[in-house]
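One protein chain omitted, others in place.
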Amino acid sequence: MTKEELEILYKSKIIPASKEPYHFEKHAQANTVIEAYNPICGDKYQLYLDMSEGVVQSAYFHGFGCAISKASTSILARKVEGKRLEEVVALGDTFIASLTGITPMDFDDECLKILNELKNFDGRVDCIKSSWEAITHHLKEEQWK
Amino acid sequence: MTKEELEILYKSKIIPASKEPYHFEKHAQANTVIEAYNPICGDKYQLYLDMSEGVVQSAYFHGFGCAISKASTSILARKVEGKRLEEVVALGDTFIASLTGITPMDFDDECLKILNELKNFDGRVDCIKSSWEAITHHLKEEQWK
Amino acid sequence: MIEAVTRFDSFENANIHRGLYDLSSTATKRYEQIRTKVAHFLGTENSNTVAFTKGTTESINIVAQSYLSKKIMPGDNVITTIMEHHANFIPWQVLTQTHHAELRIVPIDPHGNLDMNKLRALIDSKTKLVAINHISNTLGTVNPIEDIIAMAHKKNIPVLIDAAQSISHCALSLDQMEYDFLAFSGHKMFAPFGVGILQVAEKHLGEVLPYNVGGGMIREVTNERTTFRDFPFNLEAGTANISGVIGLGAAIDYIGSLDKTDVSNHIRDLTDYCVATLNTVPEINVVGSPSGRSGIVSFTVTDIHPHDVASFLNQDQIAVRAGTHCTQPLLASLGLGATIRASFSIYNTRDDIDQLKASLIALIKFWS
Partner (left out) sequence: MIEAVTRFDSFENANIHRGLYDLSSTATKRYEQIRTKVAHFLGTENSNTVAFTKGTTESINIVAQSYLSKKIMPGDNVITTIMEHHANFIPWQVLTQTHHAELRIVPIDPHGNLDMNKLRALIDSKTKLVAINHISNTLGTVNPIEDIIAMAHKKNIPVLIDAAQSISHCALSLDQMEYDFLAFSGHKMFAPFGVGILQVAEKHLGEVLPYNVGGGMIREVTNERTTFRDFPFNLEAGTANISGVIGLGAAIDYIGSLDKTDVSNHIRDLTDYCVATLNTVPEINVVGSPSGRSGIVSFTVTDIHPHDVASFLNQDQIAVRAGTHCTQPLLASLGLGATIRASFSIYNTRDDIDQLKASLIALIKFWS
């Protein structure tokens, strides 16, 4: 990625999504709270999900992190709302796999595609992945209960 | 050292001294017994000294080791007999220093000279040194008593 | 291998798992790729079973201190063998002594084979670990690891394999064995010194606690307490030997490129030829005659100390080692002070063995 391409990505999506993230607030009454912690940098978000009948009714998040992780978590919150638990897990698995570069993903979604393009940027893949891993991991455990 | 020079050294001094070492026997009645142990190879000799009036009256040794260490200990036994404790310590210090290559030694003695020449041979310097270190170390402690 | 290491040292020298600048992220990526490579080499997809260590010795000490010391109780026992390298002997001796447990040492039979009946008799419900080498670095004996693992697992006892000598013999199917812990060193497989592997079976991953503590292996540190990352990252405190790891990666590529059966046959052939050749000289005494022997032959020469033999052979450009080979208990049990050891790799030929014999005969003549 050239510096120019990078600047376009940041300007068009990352900075806006991180400056005005979707549902960025503590949502204490949520029935599921998941912590997404990135041990590499120490950044941390709380994900607040309201789940009923196996569906994510609403998703909020709050915490501290870089622009990439904030944008990624913001996109995550928007994407998972209205999805069934299994759908969220499937999406999470596919998206995380796409970040390894081994399994490509069919991106009909512009935002996910941009995140994916950043996977090789300066060792920042964990910034993209952290919240996705936390939610996928948590919901998988939920499924087994 | 060429292989030829080495063979001459071995043939003339090392092998004979190791095949028929001087005073090579257990000497249980000796009043001073010193262990010379080389942790690199596990070889070990007992040095049996009979000391009286600050003079080494007799020196014997016994144990297991390579030709170099046996020759070296044999030479040691012969050299220390009749010497005063301080003389043995001084000789030991000088000889050990000569093996580091830093402090040269004036060798009027043919046997010590040959041992010294072997100091760079194949990492065997500990074989030469081990008994000398043991006796010098022990007698120094003796002096402090 | 050397090329890989030099390239890294020159152009890509950067700390891993630390900063987020380009160099560093390249280093992290290569480091983790090599972890995956090692995992595949060992027959697993799960690269999180693989920790980088300083070498076999550190790997085994980690199992002793960070795994077993938390489990072992007074009266328990650990089983090892008389033919172990000190690295797989002293850690268990020290551990059992400090925990008032017992070290049980499996002997060998007169041929140098492990005494399997004795092993069977020594394993009991108080056994907490069986620690054994795959190939003896002094006798060359290839131990029946699969049988031993089966025997131990029947009683739910974990098995540690010291694969220092076997890791370069890829044909020995380490990758199909169900060991619990595997330890080896890079330098035994043409990688640099000072890097090694501890592999842990999935079921024990949560039981291996941190060893060194410090940067890079933590989740969170407060004034009051620290939480640690999971295995293998909980073991990798401080700056890693990155060029060592990269050299290890190159070594695995190299070994992987060889034909397993060819290598194995070649080394077996040299070993057998060496034994047969040395046995033709009456003054040469080959140590042991185990039913499986690979890559290593120890011997002594009547009336000439092993170190003298080795020094003269080195003069003839024949690189053998003399000494106890860090197996003092074994040599003591054989009544030997030291041996000369010839070891073979893919580079050697039958010619080398003929030269060895010729040099030995010349030396014996010279000495007499």
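Residue numbering begins at 1 within each chain, and the chains themselves are lettered A, B and C in the order written.
Criterion: a residue touches a chain if its C-beta (ideal position, glycine included) is under 8 Å from a C-beta of that chain, and two chains touch if they have at least 3 such contacts.
What you see is a predicted model, and the numbers here were worked out from it, not measured in a lab.
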Quiz item: The chain left out touches which of the shown chains?
Solution: A, B, C
Exercise. Among C:Ala276, C:Ala319 or C:Ala362, choose the residue that contacts the chain missing from this document, as touch is defined above.
Key: C:Ala319
Self-check item: Contacting the left-out chain in the complete assembly, out of C:Gly55, C:Gly140 or C:Gly288
Solution: C:Gly55
Quiz item: Mind pulling the chain B residues that touch the left-out chain?
Solution: 37, 39-42, 122-124
Practice problem: Name, in rising order, the residues on chain A that touch the hidden chain in the full complex. | Solution: 3, 6-7, 10-11, 15, 40-43, 64-68, 121-122, 124, 127
Quiz item: For chain C, which residues lie in contact with the unshown chain of the complex?
Solution: 1-2, 5-6, 9-10, 13, 15, 18-24, 54-58, 60-61, 82, 85-91, 93-94, 97, 103, 105, 185, 187, 192-195, 212-216, 218, 220-223, 225-226, 237-244, 247, 307, 310-311, 313-314, 319-323, 326, 328-329, 332
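Throughout what follows, only the chains that are shown with their structure count from here on.
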Practice problem: Find the two chains joined by the most C-beta pairs in contact, please. | Solution: B-C
Quiz prompt | Distance between chain centroids, defined by C-alpha means - chain A, chain C (Å) | solution = 43
Practice problem: List the centre-to-centre spacing of chain A and chain B in whole Å, with centres computed as mean CA coordinates. | Solution: 75
Practice problem: Could you give the separation in Å between the centres of chain B and chain C, each centre being the mean of its C-alpha atoms? | Solution: 37
Quiz item: Hey, what residues on chain C touch two or more of the other chains?
Solution: none
